[in-house]
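The structure is given below, and queries will be raised subsequently.
With one protein chain held back, the other chains of the complex are shown just where they sit.
Let's turn to chain A:
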Amino acid sequence: MTWSEMQPLLSEECWNTLYMVGWSTLIAIVGGLPLGVLLVLTDRGGLLQNVLANRVIGQIVNVARSMPFIILMVALMGFTRWITGTTIGREAAIVPLAIGAIPFFARLVETAVREVDGGLVEAVQSMGGNVWTVVRKVLVPESLPSLISSTTTTIVALIGYSAMAGTVGAGGLGDLAIRYGYQRFETELMWIIVGILAVVISAIQFAGDYAARSLDRRGGRSGPAPRLRLLKAKKPLAADVDTVA
């Protein structure tokens, strides 16, 4: 296969991957952020303490998190058809991708929001703020650097999931690597894709780390060098992808 043959394939599938990951990330944030905040608020000692609701939400998140992505995709077929009218193609792949990512992101949000100092919550209450004020003025802004890191992690995990979206004909770089690189022995193309993925993921991680750090006002000192952070951050990310997919 020559470069001129590969190039259109690569650019099209690159776009497909971005399309699927972009939309599902957006949906994951819209769904996962309130869910994660709710997990903290309803917990024992939280502002909206409701142990039953907390257990139910927590359990739903756990079940969704424990499902291998490929199974989730099959299990959600009925739902996907109801939403998009079809079970194949990239729009159809977005549904299970988003649904898989919502609980994943929600757990990360929960951890990030839990880090916020309880004294700040008390301070806002003493000023006469209600629960919504606390969420809007303190919990979300104060955990923003962590929330951005969580988003980065989610995007990288979604790129991993999206490789499996090829099984429902959604295309994407991962699918291209399987079909050409593995099934048609186009090893060169496969390595090119691996290279592209490595570059894309590094770039996303770098951008995420940079954004998180520049928003972090908690300490006066500057963080470790970006390159070091990149290397450190990759290890837990690989583990995350394994446990979810």
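The rule is short, and it goes like this: a residue touches a chain if its C-beta (ideal position, glycine included) is under 8 Å from a C-beta of that chain, and two chains touch if they have at least 3 such contacts; residues count from 1.
Definition applied: contacts and distances are computed from a predicted model.
A chain of the complex is left out here; the name its UniProt entry carries, from "Cytochrome oxidase maturation protein Cbb3", "Anti-sigma-W factor RsiW", "Methionine import ATP-binding protein MetN" or "3-oxoacyl-[acyl-carrier-protein] synthase 2", is "Methionine import ATP-binding protein MetN". Touch with the chain that is not drawn comes from one residue among A:R65, A:R114 or A:K137, which is A:K137.
When the missing chain is restored to the complex, the residue among A:T111, A:Q125 or A:T167 that touches it is A:Q125. On the side of chain A, touch with the chain left out of the figure occurs at residues 46-49, 117, 119-120, 122-131, 133, 137-138, 141-142, 144, 215, 217-220.
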